[in-house]
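Questions regarding the structure given below will be posed in turn.
For this view, one protein chain was removed and the others were kept in their places.
Moving on, here comes chain A:
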Amino acid sequence: MSTTPEAVAALPVTERPKLLEASRVTKRFGGLVAVNDVSFAVPQRSIVSIIGPNGAGKTTFFNMLTGLYTPSTGRVSFDGKETTQSRPDQITALGMARTFQNIRLFGTMSALENVLVGQHARMKSGIGGSIFRTPRTRKEEQLVREKGREMLSFVGIRGRFDDLAINLSYGDQRRVEIARALASDPKLLLLDEPTAGMNPQESENLTTFMRKLRDELNLAILLIEHDMKVVMGVSEYVTVLDHGEKIAEGDPVSVRNNPRVVEAYLGKQGLEEAGG
């Protein structure tokens, strides 16, 4: 049963159809349990966040969703398909795209070429088509270049499409990375600490941009973020991890006032002081 994006948006976030679901996911590295028995869902057309102190297992969890890690136990499904054992490229092809905490652009490629790589899964040309440069390959190449320029303009990179990625400013690199992710036509965009290194104004702009992505492209966005102002401002639902376990979830206000969350961030003593 498919519902229109508008109808989905009208529902409360917890009642929207689930796009991504992780059930009782655990990841062990030898004796270390990085993520322990976490269940989690991203509804369609929603902005949800995962927060938690450093080392809480956020990025490990992210990596299990995107296929870089295989969960030790538990299951992940995306868009109705089981993806627990899937490879990253297969998951990208299904419609999940991501950015990285420490920007991972292809430095020797231009901004445009980076965005072309992002469209890899949506392209078809193979060895033969590339060597003989068949009309189909030419057409495809032309289309992805057009779309690449469009994506770069959409994220606010103007006219510097052929600059090498390493020569772009930090903020522009973040933008190109988002454009690269968007180029794969995702249904779900995963942003790993996108405001790291940004000033308050830039963070504010990014918040606006995320809403725009949700509202104009009907994307769901999963955010890992340290900046509480961003998290509380943009998220419709927040999940808190600490020491690999889910300690709280809910709307931003209830999470912010949850004593366990405050404790995780400030420590017991901090809690007592804050409580007076």
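The rule is short, and it goes like this: contacts are C-beta pairs under 8 Å (C-beta built on N, C-alpha and C of every residue); 3 or more make two chains touch, one makes a residue touch a chain; residues count from 1.
By our rule, contacts and distances are computed from a predicted model.
From the set "Branched-chain amino acid ABC transporter permease", "Cytochrome d ubiquinol oxidase subunit II", "tRNA uridine 5-carboxymethylaminomethyl modification enzyme MnmG" or "Two-component system, repressor protein LuxO", the protein name that UniProt assigns to the chain left out of the figure is "Branched-chain amino acid ABC transporter permease". Shown as candidates are A:Ser86, A:Gln173, A:Thr195 or A:Ser235; the residue that touches the absent chain is A:Ser86. Per the touch definition above, the residue from A:Arg16, A:Lys58 or A:Arg180 contacting the chain not shown is A:Arg180. Only one of the listed residues, A:Lys18, A:Arg149, A:Arg211 or A:Arg256, touches the absent chain: A:Arg149. In the complete complex, the residue from A:Gly57, A:Gly74 or A:Gly118 that touches the missing chain is A:Gly118.
Touch with the hidden chain on the side of chain A covers residues 63, 66-70, 85-90, 92-93, 97-98, 100, 104-109, 113, 116-118, 120-123, 125-127, 130-133, 137-138, 140-142, 145-146, 149-150, 153-154, 164, 166, 180-181, 184, 216.
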